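The complex appears here without one of its protein chains, the remainder shown in place.
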Amino acid sequence: MKPVDFVLELPNDLRAIEQAVEFLASRAREAGFDEGLLRLNFRVGVTEALANAMLYGNRGDENKNVRVDASVTADRICVRVRDEGRGFDPEHLDDPTLPAHRARVGGRGIFLINKLMDQVEFNEAGNAITMVLNAPPREAP
Amino acid sequence: MKPVDFVLELPNDLRAIEQAVEFLASRAREAGFDEGLLRLNFRVGVTEALANAMLYGNRGDENKNVRVDASVTADRICVRVRDEGRGFDPEHLDDPTLPAHRARVGGRGIFLINKLMDQVEFNEAGNAITMVLNAPPREAP
Amino acid sequence: MSFDVKKQDDVTVIDVEGQLIVGNRQELKQKVLEELEGGARKFLIDFADTGYIDSSGLGVLVSLSKKIREQGGELRLANLNDDLRTLFELTKLDTLFHIANSRDEALTSF
Partner (left out) sequence: MSFDVKKQDDVTVIDVEGQLIVGNRQELKQKVLEELEGGARKFLIDFADTGYIDSSGLGVLVSLSKKIREQGGELRLANLNDDLRTLFELTKLDTLFHIANSRDEALTSF
């Protein structure tokens, strides 16, 4: 199946996130992707990536944008989120589920992305994240 | 007021239009633009431009995209829609409201854009349309 | 868009929910043509739950109206809100259609 590709360039505005996610989810639904995975995994995963791009990557700078590249088929969604920041090292984050960290207010974003998405990759610089979500295997007919 | 800028690149899929329009309308609403004008003028105007870009500009070619550049403030929305086609001459279209044309199935798209938007401009090639919608004047306090 | 087709006596009543636009107009067209082939002649499209209509949607209404008339039938419209009424006036399509204020008004006189 030929993937359908979208590009979104969003201003650095947290209030744009919900509708952007809704737009992408509606396209994935239309492509026939599993509704169950769109509900939580897709929506929360993409929300986290967009929020981090705006808050940490672009540091709230109104003159910076976030670019989203999405490609969807019934079997697979791939979303790349890139900000204009200097990136970070995603390898050395605390595990938020450890008893000592559980009561922290923050630190669950990248953790959730890793849990909810099937494949997660950062570019070298650390200012672009690529997330893949696969449809559940179909039952043999 | 600094305008908030968006870019959307959409695949040549008519079913993507409604949600793309919804996304842009939600951003304009958030920016404080008049709800009444968003309901019909904005939504129908942008829908027409996207449909023409996909149907006539890109001639349904799945490998072509439509690019939308939008900038919104509470006072003004500017949307540019560009396709990858060869363009056309928008000056010589029949008036669909003439009695002889009224019963035609088509030919009302550009007409409606001109009626519903405040400013409409095509680029030289005719494959990009820029539409401006202004907020109604506010009453003096 | 989703739409709902009901029979009220000999009138086929279609409720259009959401938008009637280029992305979905074919569904409405197909449904009405099926009914027409099945022998229905009186049609009422009710727009009470419709958001907006684009030029493709208007085109489908014109096309259906013509096809129905060719079979000796009639298509009426009801419950256009102010926005939709503006659309019909701008395009002068208000001169082409029987537009009733309410469903009852359209039905009683059919």
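Annotations for the structure displayed:
Think of it as A, B and C in the order they're written, each chain with its own count starting at 1.
Heads up, the rule we're going with is that a contact is a pair of C-beta atoms (placed from the backbone, for glycine too) under 8 Å apart; a residue touches a chain by one contact, two chains touch by 3 or more.
These numbers were taken from a predicted model, which means no experiment stands behind them.
Contacts of the undisplayed chain with the visible chains, over the whole complex, involve A. When the full complex is taken into account, the listed residue touching the unshown chain is A:T47, out of A:S26, A:T47, A:N65 or A:N127. Take chain A: the residues that touch the chain left off the picture are 14-18, 39-40, 43-44, 47-48, 51, 55, 96-97, 102-109, 111-112, 115-116.
To be clear about the criterion, only the chains that are shown with their structure count from here on.
Of all chain pairs in this entry, the one linked by the most C-beta contacts is B-C. Between the CA-based centres of chain A and chain C the separation comes to 42 Å, rounded to the whole angstrom. Among the residues of chain B, those touching two or more other chains are numbered 15-16.
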